[in-house]
Each structure stands twice: as C-alpha cells, then as structure tokens.
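Every protein chain of the complex appears in place save one, which is left out.
The first chain written gets the first letter, and so on, giving A, B and C; residue counts start at 1 in each chain.
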Amino acid sequence: MKKHSQEVEVSGHLIDSMILTKIFDKIMNREGEFEILELTVGKKKTDSSIAKLRVSGKNAKQLEEILDDIHRDGAISHNEKQVQLKKVLKNMVLPDNFYSTTNNDTWIFHHNSWTPVENQMMDKCIVVKHNRAFCVPIRDVKKGDLVVVDEIGVKVTPPQRPRDTANIFAFMGSSSSSERPTQHIAKKVAQDIVETKKNGGKIVIVGGPAIVHTGAAPAVAELIKGGFIDGILAGNALAVHDIEYATLGTSLGMYVHDATLAKRGHRNHMDTINEVFKAGSITKMVQQKKLKKGIFYQCVKNKIPFVLAGSIRDDGPLPDVITDVAVAQREYKKILKDASMVIMISTMLHSIATGNMLPSGVKVVVVDINQPTVTKLMDRGTWQALGIVSDVGAFLPLVAQEVKKLS
Amino acid sequence: MKKHSQEVEVSGHLIDSMILTKIFDKIMNREGEFEILELTVGKKKTDSSIAKLRVSGKNAKQLEEILDDIHRDGAISHNEKQVQLKKVLKNMVLPDNFYSTTNNDTWIFHHNSWTPVENQMMDKCIVVKHNRAFCVPIRDVKKGDLVVVDEIGVKVTPPQRPRDTANIFAFMGSSSSSERPTQHIAKKVAQDIVETKKNGGKIVIVGGPAIVHTGAAPAVAELIKGGFIDGILAGNALAVHDIEYATLGTSLGMYVHDATLAKRGHRNHMDTINEVFKAGSITKMVQQKKLKKGIFYQCVKNKIPFVLAGSIRDDGPLPDVITDVAVAQREYKKILKDASMVIMISTMLHSIATGNMLPSGVKVVVVDINQPTVTKLMDRGTWQALGIVSDVGAFLPLVAQEVKKLS
Amino acid sequence: MKKHSQEVEVSGHLIDSMILTKIFDKIMNREGEFEILELTVGKKKTDSSIAKLRVSGKNAKQLEEILDDIHRDGAISHNEKQVQLKKVLKNMVLPDNFYSTTNNDTWIFHHNSWTPVENQMMDKCIVVKHNRAFCVPIRDVKKGDLVVVDEIGVKVTPPQRPRDTANIFAFMGSSSSSERPTQHIAKKVAQDIVETKKNGGKIVIVGGPAIVHTGAAPAVAELIKGGFIDGILAGNALAVHDIEYATLGTSLGMYVHDATLAKRGHRNHMDTINEVFKAGSITKMVQQKKLKKGIFYQCVKNKIPFVLAGSIRDDGPLPDVITDVAVAQREYKKILKDASMVIMISTMLHSIATGNMLPSGVKVVVVDINQPTVTKLMDRGTWQALGIVSDVGAFLPLVAQEVKKLS
Partner (left out) sequence: MKKHSQEVEVSGHLIDSMILTKIFDKIMNREGEFEILELTVGKKKTDSSIAKLRVSGKNAKQLEEILDDIHRDGAISHNEKQVQLKKVLKNMVLPDNFYSTTNNDTWIFHHNSWTPVENQMMDKCIVVKHNRAFCVPIRDVKKGDLVVVDEIGVKVTPPQRPRDTANIFAFMGSSSSSERPTQHIAKKVAQDIVETKKNGGKIVIVGGPAIVHTGAAPAVAELIKGGFIDGILAGNALAVHDIEYATLGTSLGMYVHDATLAKRGHRNHMDTINEVFKAGSITKMVQQKKLKKGIFYQCVKNKIPFVLAGSIRDDGPLPDVITDVAVAQREYKKILKDASMVIMISTMLHSIATGNMLPSGVKVVVVDINQPTVTKLMDRGTWQALGIVSDVGAFLPLVAQEVKKLS
C-alpha cells in the first residue's frame, strides 16, 4: 500500500535547542516515519541549521496528525501557501477549525509575505485586520472579524535557548530542585534584574500575600523604590496584607517583626479593608498620608502601575480590585506588554494567569516554597520558567541586598 | 498596685471540646492571670459545664486585650449588656470599631434577648434590621444600616466536637497525614455521604479540574446522578475540562482512558469553549443534545445547581462563568445555605473561598494530593476540615463504589 | 447489667497542658463513661491540679482498654501497687506483656517508692537492676534481666507545655506553616541557642547533606567554632559533602559559590571519599592538614564529638562511618545524653531516629523545605518538635548571623 507523505522544512538552532529532536520524537510517537532529505547543520554554535524531511504516515489521517504535531515546533510544508481566513458570524463564536495559538512567536503567510502575529499569547485565535495579525481572546472576537483557520500558512518559531552563561537561566536549565546554593541563586537573580534594567528592559512582579506573611514586603518595596520594578500584578490579598503591615505592623493580626499577636489582631485584616474604603482607594490613602510605606505605597509614590484582580476568595475586596476577571485580564496584559522579565512569587493563581499571557521568549522566574506549585506552572505551558524552591521570607531580602550592592 | 480584673462566664462542653484549655491558654499567652471562681464540670460526657473566672491584667489595656481574645472562645462578661449599634454613614464604609465576625455561631443581646446572627460567615460585620441580625460583607453594607460595634453584648459559641465514632470526623481528628488506610477512609466518607442524605442533609462539592485529569469525573457524575450531591461550586476550568472529556474524551488533549494524545489535541480545550459559546450555555448544550454525559450534564439533567466563578487565569471563560467575583460570591453563598457537608476536591482557590463562607458547624472534607494545600486551608480558619491527602483519581472512584454498595 | 469501673487519679497542669482534655477524649473514644469525683484546679496558672475520676466500661475488657489508654497520659489507679517484674529467659526475647515505653518521663513503684526510669526513650522496655530502672532496647536485653510487665505500678508524666513567651516554642505552638516571618523566626532560634548555652545546656545538631548543597555549611561551621554546638549526628552524606566542599569547593561537582560545574566534577564526590580513605579518617585528615575548614574540621578542631551512622544508600562509606546501625544507635544515644536542645536539619532518616531516642522534655527544632517531612516527624511521636518550613540555605546563615550579634 502506498504511504501518504509530505515534505517539510524547518530551520533555526535545530540541534542545540532540541528542535529536531522534538520533531523526530513526535513523528515516532505517532508511529510515523521520516527520511532526512537534507540537513545542513551550522558548523559553529552561532550558525543556524536547515533540515528538509519527508514525513510519511500509513494514511491521510495519520499524516495529518503528525504534520499538525510538528507544526508547533516550526516544521512547515515546503511550498508556502496563503493563510486561510474565515469570517466570524456571531460575537464570541469562532469558526470551526480556528487556529489555536501557542505562546511561541508566530507568523502568517498573508498577501505573499510573512506577517508577525502581534500580542502573542497562548490558547487564543488570530484575527487579521488591515494587513496586521493579532492574537485575540475568544470573548473579544466580534462578528465580522477575519479569523485564521487550519494551520496552512502559519509558522511558529520555538524559542531559542539562551547561551549566555552569566545568565541565571542558562546555568539552571529547567530544574526546580530545592538543593541549590541559595545565596548564589539570589545573587544571580539580582544580577539578572540589574542587567535587565541596564538594558532598558521591563520587569514585572506577580505576587501573593506570603510576601508579607514571611516578612519579605520591605525587600519588594525597596526594589520598587530603587526603580527596578515596572509593574505589580496581584490580587486583593497582597494589597490588604501589605497595607495591614504598613499601617498596623501585622499580617493577619501577627506582628511581623516579632511574631506576637496584636490586640484584637483578628480585626486588623478587616479594619485595613475598611480604612481603604474610607479613603476611597489605595492611591487616595497615600495622598491622604494614611499609607506611608510598603509595596503599594512605593507603587503610588513612584507611579509604578499595579493591577489587582478579584477572586472568589476575596475579603472585601478593596475598591482598587477589578472584580470582573475578564476586565482584569485585559489590564494584566497591558502591564505585561513588552516585559522582558517576570518574577512570580508565591501565587499559583496569578502566576498561571500571567504565564498564559506571555510570549515564550520572556524570562520567567518563579519563587515558591512548595515544589508542586513550581512544577504545575511549568506543566501548564510556561516551560521557559526558572523554578526556585525557596523560602521567600529569606530569599527576597537576599535578592534585594544583592541588587543594592550591584547598583 | 491594684490589678484590673473582670469576671467572665463560659458554658458548654468546656473540657472535652478544649474550650477551657484554650481560654486559659490565651490568658497566659497575654501574661494575664485568672482565678476559677466556680467550675461545674458535667459529670457525664453528655453534660454541659459552666465556669466562672476572674481574669486580671496589669492594666486596663492588657485586660481588654485578654477579654477580647477569650471572647472569641465564648467567654462573656457575667452581666449581660445590650449590643452597641452604630449607623453607617456611607455605602461600604463601616464605623470604626465594627465587630468583625468569626465563623462560629453568634448571638447578640438586643432588646433584652439573645438574637442569633443569621447567615454566619467569617470576617464580615453584623447588621441589625427589624430585630433580626445578619452577617453582611463589607461591599453589601449600605448607608443607614445599623452595624454592631465593639464586643459588648456579642456571644460566640465555639463548635462542639462531634462524639459519634461512626463518623469520619470523629476518628481522624484534625490530622491530614497521608499514612492512613485509604480504602477504609473512602468507605467512611461514603458512609458519611449516605448518612447525611438519609437525614435530609445537603451536600455540596467544591472541585477543581484535577478531577477530570486524574480520571475521577465519572465517579463525581455518578454521585450527582445518584442524588447525593445538592450543588457544585467550581471555576471555569472544571467545567471546560469536564465538557472536553464528555464530548472529545480528552483532558487538555490527552485521552483519559488510555493517556494517549489526541490529534490536534492542543485545540480540544479551546474547541470545547467555542462549542459552549456556540450553543449559548452549558444548559443549552444539554438541551441541544450536544452534551450527553459528565458532571455538568448530570447537574443540568437532575436540576442540581452549579455556580462557576471567574478567575484571572480563565481561558474563555465559558458563557456560564460569572466573571464578576463579587456577584459569584453571592451565588456561592446561596448554594451553601444550610449545607450539612461540603466536599472540597483539588482546588485551593475555591476551597478557601468556600471555607470563609461556612459556619464552623458544617462538616468539611478536603481531598488533595498535596499536603501543604490541605494544611493551608486549615490555617485559614476552616479548622473543622478533615484533610485527606490522597490521589483523587483513585480515591473518588473508591468513594463512589462504596456509596453504591451502601445505597 | 452492672458496669465495671475503676477510680483513677491524675495530677499536674491538667488543664493548660490539655491533659484532662486528652483523658476525657480517650474515655469517650472508647465509648466508656466517667464521673468526676474530685477536681481541684490550680487557681493560678502556676498551680498544679488534681483530678479523681471514676471510669466505667461495659465489661472488663473495655475498661482495661480505657485504663491502658489513659495510663499513657498519667492517669493511675488510686492505690499504688508494686510494679510487676519478670525474668528474661533468653537474650533479646522479652516476656509477653512487657511494658513498652513512651518518650515521657516515667516512674515505677518499686520497693515502696517511686523510682524514675533512666535513659528514657520511646518503644523500649524497662529493666530493673539494683533498685534502679533503665530504658533498654530489645537487642540489649540479656537473659536473667528483670523486665517490667503490665502497667501496674508504672506512672507516666506527660510533658508540661512551656509558658515562657520569650521562647520560640511558646509562641509557635505545634504549627509547621511556611507562612511565618522567616527573619524573626531565625532570630528566635538564635536567641534560644544563645540562651540554652548560657544556662549550661547541651545542643546537638542532626543534619543532612542539603546543608552543603544549599550553601549553609559555613553557617553551621561557624556555630560549632563559636562553641554553640555540642555534638553532630549525621550519616555518610553530610560528611562527604562537607569535605568535598571544604577541599574542592564543590557539592556533587557544582561549585557552591557560583553554581558552575567543576571540571570532571562528577568525580569529586568519589575523589573525596578516596582522600579520606587515604588519610585513614576525618580526624587524621585534619591532623595531616588536608582538611582545613568546614563542619567536620571544626568538630575535630574543637573536640566536638560526631557520629556518622551508615545507611544502605552510602557511597563508600567513609572509614569514620559506623556501618553497623545497632552500634551507631548506641553511639547516637551517648551524644544525645542530657541534651537540652536538638536541631534537626534536612534529614528525615536521622531526625526520626533521633526523635525516638529523646525524652519528650527535650526541645526539638526541625528545619526542612518540605512540609510533609516536618509533619511526618511529628506524627512519629516527636510531637514536641517545632517545625520550621524554610530553605536551609537561606535560614541557617540568618541564624548564624543573629547568634553572632547576640554573643
């Protein structure tokens, strides 16, 4: 019986970024076959490689499955074809067979040229408008939009692994072991922060309330004050705890400086929320000189934007919290635009949310004491993340110290 | 120097529920002193006890701190005094010194009688209206409402520990060890479910998407079909995964029955969301016979209410998801009203949210493979929770099997 | 039907140490009944209390079960009776019904007086010799020894909870949450170390190799050099890693100061073992000036004893390792004799081993990044342990710093 086959081509750092390995892997996992028609490996580490393969399947269906799989690693049919577009007939309803995005850089072959997809995110669709292509979430799709369907004319570039060994990402790989020299890792993260800012990069922190519980709030506040942070993404809890600590010295009623319990400390949490409502907002609280230190004080003072996304478990929530999560997602994305580095601290919810919004080229550092949290994030597709299993109450002050020394 | 002192009284199962222990503990933690004026211990295990103590502090402030602390364990000043009310001057802004609630049953002494507080939840305020008292979240407080301030005239009853050894809660205490006989624990949970329903109780499940990933969705669907579940509280993810599994057989693209990857499986997740948008809602999808099995199918079919709360990490989210979390909280509370048992499965976010909304008398079972998740929930105040560290993919099918045998 | 009943008496800080609570609890768990015949509660927090109860069971067997249970919390029959002894007929074989010890302080009523049991440990038997009583492990029992059987004439004192709030143990209770102010906890542990030494106490460290991996070895070495540590209990791995780090700068081939990999670094581990064999022992290595820094260097230099217990996973093991674990247990016990504080760091195996050898009055601090490890240790009976879930690579340097400031 004649086999179904197709020629594909892929280029880039095929070998050192494991791209070819993954492609061969996927073909074999689907029990397909391949023949290498041409393989030009870059002779030096900086050279790019090109491979042409003939991929075969037992039948058309199997072949299609394989091609679909390897498409996501950058393998495209040799003859470029125009991208297929289909009109949306109803708000928020996509045409069947719509193309669902990865978090890798993507191009579409449209009007005989490769057009990059803007605002790249994972699990969205691509809308083409005025010769530009945009990554758009399902809820923002409008009747009449032209949406990419199928995978013809779509090209994906898997991220090239960084080779710079001065870089925290280069030396640790994708590991998340807790058995690493903590003080050195803190130093490396600090270097990366300072370096990123020197090069004009943008750094965003995504954080949970454990920052305050464990006593790391002053370290984060200091980083903001020093000009190293360009945005804070969080939920209600981080803000309430930060302000409770800044105004009353406690976190959920426990004094952070000596771990004793405050008088009627159980009220401090709710009291803090009430104080923000009284002032009207966090910014007004700063203006009214009722909030004089801490993470959010430094944000207001230094005009660093922050977005607080509501969640079902919120107490209050604060007037600053965006309770509609669809709106909050849009605001998160604005902050994340053009970020070069994102530091995620002790919050699985906001970290996974942010991870989905980031193109795969953005550096992500995740710090959490609980290893499964770190693993889960990577499993969810943010595989470029560097996982650090440590105690944020001890780790972040070390980072802040090192940043100070370096700057 | 003369000490400041005050007589207080407390009653209930003082000794076997450790109430007296906690009170002595707190007095001593604050370096206060106490004298037992009277202690009538129930001679038999079913009897109640009464204690009168004189509590002393070095000064008025210290005494107040102590009284505030032990108030939360039910110790009240001997002479009953009228509860103090204050008018709210502005929407969502409470008077200073507002009373912040616990999750224990609470009464206020109003118009010379003890009035129970309705709709008891943690970290809320108490609004008095037409001689009734209600637990109200800060965002629902309106200008003109009368709110309880201070703790005078407020009485709290800590929950009495259950003594029924046939009960899963009685035998396990508050432990959350993974080193327990799994099959027996599954049997006990099953017995509790069956028993609760026989006695006309209401059972609510709070669940995360791991139910589907690990292959436990059919077990949950069966419990709903069997009439054992009275409500489902979840987020977008559980619904999307359940429907992806019900319609395509996969969870995030992996076939649950044999763990192979589906063709273009990465799209299944987004495809499912699109299908629900096309149908208009989950309920319509069932009516249009496009959804024919699974957790949410059984909910629609058996008229079991479900609430999906939005979160910042949602893909889509589905049209059924309430994206405004303040609204979602209200809907959650409606489902939880009068619940006798709440089973929380693999979702920290929704579990903590639900925990805050539950009076301390409601039985809570938490199942998660990650011990810190279980511990965190209890640390957050839902201390009546029974933690089961197990693999839901194996545990829930066992529970469903046992329920079937028993009914 | 007439019930079987028995009067028992218990004294001590019955209420604030929860002893009475536990006794009532156990009676009710066994579905027995009790009547309080007399209860003299200490009026002040420093007073001791006495309770007399009549305990009843449905039959003799049930009553015996109950009495056995509450015996372990200190409840004894009112009329003191002589302890029962039985002769051992064969080495290492105990008489049936031998008394199995707890880790609480124990007395036997022998020759009309209460004799304390020396060398108290958990899960051992009691041998009486020349009017003295000793806790003895089964393998050390010899033919002809007189061993205590049954529980008549045996009295157990559950540990009284400490009330000193300056103390790390007092403020944290038995919690092991990772959500605590890390820097403050490090300070408290440091204070406890300094305080214990000032009062002439003995401090023993039980440690695993993560101390070296995470970069905390210099902190531990400094504590030894400063005279704060009186003994080190470990296995082969801590010693090999410490010496690899001290001589080659690496831990399993990775430079700890900058996390780069050493040339042929994979050999460093085995090379270190070979170097110790060449020298003959760790002590000889120090004498030959081949080992000049680190934990074990400081031990040798400052004559601080250390015991390395062999385990099935050892590489080598080093000549200093006691490969026979029965012998190693005896050597561990010698070091632990009269210890006032034991600090267990990142090693479940040696921590559980040590926990079993310690009377319940000894302070135990456990530091580990993995919460289940901490929980497991407490479940195994070392319930007086204070669990700190942190990153040792960041935590121990903080402790060492604080100790330095304080001394």
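Of note:
Here is the rule we use: a contact is a pair of C-beta atoms (placed from the backbone, for glycine too) under 8 Å apart; a residue touches a chain by one contact, two chains touch by 3 or more.
As the structure is a prediction and not an experimental result, all values here were calculated from the model.
Summary of contacts with the chain left out: across C:Glu35, C:Asp105, C:Glu195 or C:Asp271, the touching residue is C:Asp271.
For the chain missing from the display, the contacting residue among B:Thr102, B:Asn236, B:Thr375 or B:Ser390 is B:Ser390, taking the whole complex into account. Of the candidate positions C:Thr40, C:Ser77, C:Ser100 or C:Gln401, contact with the unshown chain belongs to C:Ser100.
Remark: the residues of chain A touching the chain excluded from display are 15-16, 18, 20-21, 24-25, 27-29, 31, 33-36, 39, 41, 43-45, 163, 165, 170, 175-179, 371-372, 375-376, 379.
Touching residues on chain C toward the chain that is not drawn are 29, 61, 64-65, 68-69, 72, 92-94, 96, 98, 100, 102, 123, 125, 137-139, 235, 261, 263-264, 266-267, 269-271, 273-274, 277-278, 309-317, 319, 323-329, 332, 348-350, 352-353, 356, 370, 372. Contact residues of chain B toward the unshown chain are 165, 171-172, 178-186, 188, 210, 213-216, 251, 254, 256-260, 369-371, 389-395, 397-398.
We take it that only the chains that are shown with their structure count from here on.
Greatest centre-to-centre distance from chain B is found for C, with centres as Cα means.
In the Cα superposition of chain A onto chain B, the rotation angle, rounded to steps of 5, is 180 degrees.
Averaged C-alpha coordinates give centres for chain A and chain B that are 32 Å from one another. The distance from the centre of chain A to the centre of chain C, with each centre set as the mean of the Cα atoms, comes to 45 Å. Across the assembly, chain B contributes 29, 372 as residues in contact with two or more other chains.
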